[in-house]
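See below for the structure under consideration.
For this view, one protein chain was removed and the others were kept in their places.
All chains are identified by letter, namely A, B and C, in their written order; residue positions are counted from 1 within each chain.
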Amino acid sequence: MNALPNLSATMPQPAGLGAQYTQVRQRTAALCEPLSPEDTVVQSMPDASPAKWHLAHTTWFFEQFILSRREGFKPFRPRWDFLFNSYYQSVGPMHARPQRGLLSRPSLREVMAYRAHVDAAMAEALAGEVSPEVAFLVTLGLNHEQQHQELLLTDIKHLLSINPLQPAYRDDLAQRRATASPLSFVDGHAGVIEAGHAGVGFAYDNEGPRHPSLLHPHQIAQRPVTNAEYRQFIDEGGYRTPTLWMAEGWDVVQRQDWAHPLYWSDDLQSEFTLGGRRDIDPHAPVCHVSYFEADAFARWAGARLPREDEWEHLASAQAAISGNFQDDDLLQPMPADEPSEGVSQLFGDVWEWTSSPYVSYPGFKPLEGALGEYNGKFMCGQWVLRGGSCATPVSHIRATYRNFFYPADRWQFMGIRLGRDVS
Amino acid sequence: MNALPNLSATMPQPAGLGAQYTQVRQRTAALCEPLSPEDTVVQSMPDASPAKWHLAHTTWFFEQFILSRREGFKPFRPRWDFLFNSYYQSVGPMHARPQRGLLSRPSLREVMAYRAHVDAAMAEALAGEVSPEVAFLVTLGLNHEQQHQELLLTDIKHLLSINPLQPAYRDDLAQRRATASPLSFVDGHAGVIEAGHAGVGFAYDNEGPRHPSLLHPHQIAQRPVTNAEYRQFIDEGGYRTPTLWMAEGWDVVQRQDWAHPLYWSDDLQSEFTLGGRRDIDPHAPVCHVSYFEADAFARWAGARLPREDEWEHLASAQAAISGNFQDDDLLQPMPADEPSEGVSQLFGDVWEWTSSPYVSYPGFKPLEGALGEYNGKFMCGQWVLRGGSCATPVSHIRATYRNFFYPADRWQFMGIRLGRDVS
Amino acid sequence: MNALPNLSATMPQPAGLGAQYTQVRQRTAALCEPLSPEDTVVQSMPDASPAKWHLAHTTWFFEQFILSRREGFKPFRPRWDFLFNSYYQSVGPMHARPQRGLLSRPSLREVMAYRAHVDAAMAEALAGEVSPEVAFLVTLGLNHEQQHQELLLTDIKHLLSINPLQPAYRDDLAQRRATASPLSFVDGHAGVIEAGHAGVGFAYDNEGPRHPSLLHPHQIAQRPVTNAEYRQFIDEGGYRTPTLWMAEGWDVVQRQDWAHPLYWSDDLQSEFTLGGRRDIDPHAPVCHVSYFEADAFARWAGARLPREDEWEHLASAQAAISGNFQDDDLLQPMPADEPSEGVSQLFGDVWEWTSSPYVSYPGFKPLEGALGEYNGKFMCGQWVLRGGSCATPVSHIRATYRNFFYPADRWQFMGIRLGRDVS
Partner (left out) sequence: MNALPNLSATMPQPAGLGAQYTQVRQRTAALCEPLSPEDTVVQSMPDASPAKWHLAHTTWFFEQFILSRREGFKPFRPRWDFLFNSYYQSVGPMHARPQRGLLSRPSLREVMAYRAHVDAAMAEALAGEVSPEVAFLVTLGLNHEQQHQELLLTDIKHLLSINPLQPAYRDDLAQRRATASPLSFVDGHAGVIEAGHAGVGFAYDNEGPRHPSLLHPHQIAQRPVTNAEYRQFIDEGGYRTPTLWMAEGWDVVQRQDWAHPLYWSDDLQSEFTLGGRRDIDPHAPVCHVSYFEADAFARWAGARLPREDEWEHLASAQAAISGNFQDDDLLQPMPADEPSEGVSQLFGDVWEWTSSPYVSYPGFKPLEGALGEYNGKFMCGQWVLRGGSCATPVSHIRATYRNFFYPADRWQFMGIRLGRDVS
């Protein structure tokens, strides 16, 4: 498999891969523990998937891309391929995405047996010597599973939110109080920089190749927009002023009667969280806003969203990746711990919408074979978000990491950081 | 509650009501035993409801219409009203029907606790002296629950049928073999008859009042149309001949690519049943056909469908109500036991489409209050079916019983009996 | 052509057929005179057709069913068949109905040339001896064209009504003032009567055969419901009370925000008419209401709609067919000329919704061949209306005439006459 030479060369030694595998896989199962079997079946909207599907699909990924290449391989169940392939056309036909919620069978119990079966086979595969290709594929599979951990949380949040009983995912989630610092801006670098992944350690294909990029004079806000600031936008008629919006965004606002972020109550006092309904914290970063809302807010504020290379250059200079992540077990954006002089909350809390459409970097080559479908074919109509969220595992994020969603999507933990031109 | 005097006067003595209550309620739970919790959540199409919803809604019916009128009543859970009201606008707002499958909570376990709670309260209510009104309402509730037993089976069948794994509801269902007798017709009565329910024993409001009706000279087939006969219709181009169809039916055939009954395989060899996929039995009554298909078949056969009063007059003359019912535990239409000289299979096996639109009888008065919404408001756009099916409890059916569905509906156990004019 | 023996035997002598032909055809053209070429192209909704299409389709009917059977026939334009066939599947494929408004070509001028061409050929065909079959077909074609005259007017009314400029079809339409008599009821006949067309003179196949029918004791209102009465229904919350409505009707009310008859202004003061926007006349019959609205109004009024055989029996006893018809050139329902002791306005002004679903009479046989598609295949999901309207030519109507529309249709001149049971 000569598709990945440059990447596999840079992978960490296989030592520790088995432990990583175990840790990530157990984490996924742990995230499902608060769920009833019934919770794991339902698909609340076409964009979301049932938890049971996430559990099975991430398992299928290892079976398909690693185990099926081993001698003597037999699939756990012959027809599950069709059910748990997400979108890899090269691998074969697949069950239609909007119908994932119609599969009451296999049951959660059977899916957990599938996980155990594949985990046992993977343990065997990782016990002996592991080739660089396999090491890469396992690492890719674990990153893939971490992505689905985040989706699992956002999909469950959506499902519970539309239930009139408004049940909490968990009753034991802590909260953190702090006061947001006043909004200020820091100067960004101007001129030609190097952007994209440098090739050391794991990265997705869409993060490379490393390439020169030209930054124009600009500034970036030192922290994300807060709920209080967003509330002011609402109070001053933001959702009723068409000239603040992209034409397509204004259509969505009209058609779906948007008047506040997803999960906010109509009286703008409370919001639905994974810990149940809570009062809105004015100091916390605003969350669950679409690109359209982020862009309209920025226009209202006399600013714009940062470009992804502006964001990346600033983030690359941070001493460490720290912030409110899935590992912190808060599962909701929180105010920054203490007023910060420098830039805060670039990582964690909320994915930050950028003004960059999701397209390929100069010289981009997708992975060869079916895995080339992982990222490249979505480079149309979506926008880049950066920095990870309170639902992202900290080990999953990088300064070069490119997330992407459609401009009307709101169910991820998405927020806003402002940028502006300097002339 | 003076809405029901004429009906309650004819009700059987309350003695035995408690036993009936227990029997019907336990039967519903027994029907759900082969299901996993996951099976009980999913709504496979807007017409169908999740099993969990059926279990809760039938319970709500007793809570709402009997228990809530008792002193000291407190609802089991305050907001479940909203979730489990089906369509009684008089009672309050309700959760939208097509979203019943989005409710992962309450869980199946909680719903079963709800059933136990209401059953205990009902046992108390039925222990002492029971007024005629309450006796009527309990009987209505039990008939209501029997209807939902049938829907539960047809909805589960649909859910499992769309699963690519094609799982069976039960693996232990028996089958019966027999040879269909040649098709022949019996003479129907012509002239003014009395139709509708005579007021002895329970009946729905839509079965009355008893009224004179004029029958024109006609004949009715002595048995339902078989799979073999329907197969001939297909082979001779029935689904490709627009002049055989109602205009609206032809639209559906085109739009949905109908080429055979629901649940038949495209090669016309097998069909999906509650016992899994089986070879089609040429001698069994054809099933899961819409009104459009029944009407087109009849036109192709140079016949027509019986009118509902023609059917009822014939059925009223039968010595007993016997046939293949839910109680027989076959859950699939079967060939008649032995070639019959007279009319066979009027009751059981398949609901028989009539050529009668579902409208009110002369002098019809719906029940007063919310229960008046039970039947009357659906008297538009639907067609009457008669006789019950293999999924109907035998104690539920009568010669005067009027079932009704939209002309494109196919997921009930619906079949065809021919009639024809005599000139 | 032996399909029509019983009908053709009863046809009037061909003498005068040519004159009738000329009169009807010229009338159609005259109805289009107030229209610009632009007005004749647009299809304002799938139910409506462009005037240009009506002009061409009625012409195609004569070409297809009469001229094409004559020796040496050549079609005016080879591919127009496809464009102007409405729904005769037996004749060949056809242009999709909802796309009739996309045909800018042929132009109105070309269509008028088509009419002239066919009229000349028809003049030739009618000049010599005319066989009974041809006489029947010509009469059918003229009745067909009269139906399209009415549709032409209702379709134009709809088109102009949705234009923000609210242009009038004609500025010179007269109005008539009168005071509606107080609402009272007359006794209907009870017992077995003969209904349906007796076979003398032209009638559509769906009006026969003549057959016995059983009338139950009932009364019928002596005049249609007025705007003032309907206004009271609105004022007392008719459109906000779900228990007054069929379930399907209530869905439509909700989904389409119905709060008054079609063409009424939201302030309930004015209505759009073919003469432009006018004040609502409280004494005139309410018009442009659906079956759902008629049925809800009747329920609110403690009454019901008449059955079609009740209506027909009453209408058959009228001395003459008189009323406000297309020939009166008012083109809007008007109050009855003078307070009437007997039954008034059975004919003309508004089509009256009945409580009868549109199904076949006992022993019904559609015409043979393609013309069998004229009526029979629509006997599903529609309701019968009786009596003709202010847009119907008086020569077109009979006591046995059955019109039919879907229960949500409102754009025809449809109104309400009440009936009620007598017990």
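Going forward, contacts are C-beta pairs under 8 Å (C-beta built on N, C-alpha and C of every residue); 3 or more make two chains touch, one makes a residue touch a chain.
Here the structure is a predicted model, which is why all the values come from computation and not from measurement.
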Where the missing chain makes contact, among the chains that are shown: A, C
Options C:P167, C:G201, C:G237 or C:G342, residue touching the unrepresented chain: C:P167
Selected residue (touches chain absent from view) among C:Q26, C:S104 or C:S131: C:S104
Option from A:A123, A:A259, A:A317 or A:V359 whose C-beta touches the chain left out: A:V359
Chain A residues touching the omitted chain (full complex): 87, 89-90, 192, 211-214, 216, 242-243, 245-250, 291-292, 295, 355-357, 359, 362-363, 372-373, 377-381, 407, 421, 423
Contact set of chain C toward the excluded chain (per top definition): 36-42, 44, 52, 79, 82-83, 95, 99, 101-109, 159-160, 162-165, 167
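The rule we apply is simple: only the chains that are shown with their structure count from here on.
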Euclidean distance of C-alpha centroids - chain A vs chain B, Å: 48
CA centroid of chain A to CA centroid of chain C, Å: 60
Contacts with two or more other chains, residues of chain B listed in rising order: none
